[in-house]
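A selection of the complex's chains, in situ.
We just call them A and B in the order they show up, numbering each chain from 1.
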């Protein structure tokens, strides 16, 4: 494929008609699988490779997309995988890395060297683990170190306080909590780093699938909290990478 | 007025017809002001005197109700008073006790001796004070000691931890908080006493007039929390009084 810069200079030089130029620019940016257009220019534009959101796609579709990306030499991460999709990917990409709790699978990021520093992932209860692990798997894919501090809910504050020293050394803190989501506020009152809050759908009754935690986090009385969507461990990790990545440049 | 017990024995003895008995029992229980029926039997039934909810009543109506109750020798508390109502009551009952922050006024409970022990009222921010003071004024009216611990939000955890020793000595803890309402969970994880949580309408944006705090408190990951309505300092105090054991006296 031609690079966009070359297309443009060929166009200025009159070697390409406007229509030809447009076509080539388009090709340079997107690969069309029919059901999906793979975004070739994403890495250049946003600094991160393609990520495949597995929910609502068939194992076969996921495989096709991942093979297309891998064939271009790019790393790729898939999230929200069914166990069927998981098995198919494991059989096709023996070198890939699966995280069974997070239900993620990545190819091409196995030997990525990690940056200095780390992101702290703090979660409130055992049941928040899948979301926390999704964040961890994403950070690994992105080449960012992660340390997990699980089961640190505010009902047993000492469990959190024991670890606060190490958490304070992180570059970014991800707070994963369902139920009333108070962990984000408490953490933000204790650290100097930005806290990315992930409400989880853990809870029952009036937790409304994560809304109680979401509202709690949006209304945090502590400064330094921003919030991503319910159960969105991937999104939190992505943000954390952008923030931590900043500081490496 | 005849006591109900007397009416019943007169009825069994044939001194009263069924209709007369019914009428007397009714009179013993209710005094009718037209717009309001004062519940004479409430103290016997529930152990607490009449409380007048001032919102939506005119100063004149409030005065009329309070005068009727006071004339029977009963103590009375009014809450949610406008400043007009406040002034009127102060001029008519010079012996009464006003709380300007809580917007309450009581008559007939001035010299009540307090019980042993105390209820701890812990609030998260300066703006939660009116609700916390409503709880305090109510407890005073009910003859229960109250100690206030204001501005102890979880964003500055140390402000709470400094006071936790004294709070643990209380019989009941009232947690008053708006925004994300995390105070209730944190407190319940630190004390052995029942925690009554009062969400307040303090906050903005997605706090939805107290709903964020309410949901947070309903979903507390810590055990020992029960919740009353938004801004309902009176209700929390009333419950605390029942728990602290007033009602057995």
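Observations, loosely collected:
The rule we apply is simple: contacts are C-beta pairs under 8 Å (C-beta built on N, C-alpha and C of every residue); 3 or more make two chains touch, one makes a residue touch a chain.
Just so we're clear, the structure is a prediction, and the values are computed from it rather than from any experiment.
Here 2 copies of the chain are placed, and the complete complex recorded in this file has 8 of them.
Throughout what follows, only the chains that are shown with their structure count from here on.
Note: centroid distance chain A to chain B, computed from Cα atoms, is 49 Å. Contacts from chain B toward chain A in the complex involve residues 124-125, 153-157, 179-182, 185-186, 188-190, 203, 205-208, 211-213, 215-223.
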